[in-house]
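What follows is part of the complex, with its chains left where they were.
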């Protein structure tokens, strides 16, 4: 059975002319599949999943699985507002060869998304899914938090194998780790709190920054697991400004510009998202260069 | 050209067996179309629009327009996370015979939805739309607010004719009214602040409660426009507990239970939304009965 461990990149979805650019994606995928990443997350928040049509989602899962086949596991973000649509996408994910599904909280009806309602939602989804389910806590986007208590309750479901916690509340992360059943994997949802999470017992991370610095992100965990704490911490600290640049500060437009800076295909995000301006792009380049992880600037 | 004025019901979408129950909808529509409402909003937040597939949305618009034809105007909620999908739905709305579109803020990428980004989003949507566009400010669900400044700026676009403001920030409502161009309609998004909005110059309201008490909601505005302020205020006050029950307190499950209490079809909301329990249903019935607007209880 699939084990959630290590660093995953929630990969960007490339577009040209308003369509998914599969040729560009293929080349980007080569970079990630050859890296030290443990695996790939397709259709995460950084993959602009809410901007994809149902058809595009099915197609995209098939494409990425075909590329990754036998090389690295693929997790697919299949959460939607609707229980039925999520279950349907999970079936398509299984058909496509996905290894596990990442299911964000429904979030438009925030007032109604109480713990019992979320409990029921995830239970129904996990019951119906052939693939192992990973909870996805993304308060900054969803405006909803999966509490430690709820996560621990859901962790008892045999088909719920872990959580990607992007909230960064380290107390909540500790509470889930210490109270969830053995074998339930907690993953940091951002590189900014990766090391702190690992130290508390997290099993890895799904990190926007792993699109840009996959080996360096993976190296934080390798160093930690090898007991090289000083080096792990130094590396963690080195990654923080870059991580901030491609998440909180400039979001997906920043991530796509960063892909271009390292020589991959970025392209424009889908509207309403707006590409980064020239000045911000320069500022971003400087931040990335300061890590020392990019040998020479590309243009 | 279509003028946004008066009370609209953002109608509930009825389901049976997981599908839209068009036969039930037809009967419900009769009730609303025969009422004193100025018009109908299909696929608003109360219509569970985020739980409908793109195909269902197209179908639903066509059905409601066919029923309402020549009787009352129809507004359709066509906002999605994606600019392209919103524009596509607006085309379908025009084909279906919709009178105006109501476009909620994209909201998953909250951090990126700055005023300039929302400005660009609404401008592109309004440029492309054959139908007049109504802004939809719904901070409680979207976690994003359309500021007065942004609303006033957008109000200058010839194809942006009004705003449904469900935030209930009365200062913001006043700021939009006093600064927007003549002819731009501000509508209260909830019955709880309908009268206060009218008094400040709002042109009407799009109110969940208008599903249940269409004539009474319309009467608040009629009384106000007739200068019968004392009666308008008394009626406003009478409606508040019922309004709270079908919005903030019990949400869509409450609204659907209330439909059943007045003898229409309610049915279950789509999961993850959970129908009201028996005890809450009784409490709701009492609240509605206290208005005196339901002649005798139905079961």
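Letters A and B mark the chains in the order given here, with residues in each chain numbered from 1 onward.
Here is the rule we go by: a residue touches a chain if its C-beta (ideal position, glycine included) is under 8 Å from a C-beta of that chain, and two chains touch if they have at least 3 such contacts.
For clarity, every value in this text was computed on a predicted model and none was experimentally measured.
Peer 1: Tell me how many copies the full complex contains, given that 2 of them appear here.
Peer 2: Copies present in the complete complex number 4.
The definition used in the following text is that only the chains that are shown with their structure count from here on.
Peer 1: Could you work out how far the Cα centre of chain A sits from that of chain B, in whole Å?
Peer 2: Those two chain centres are 35 Å apart.
Peer 1: Of all residues in chain B, which touch chain A in the complex?
Peer 2: 18, 45, 50-51, 53-54, 81-85, 106-113, 116-118, 120-121, 124, 140-143, 248, 251-253, 270-274
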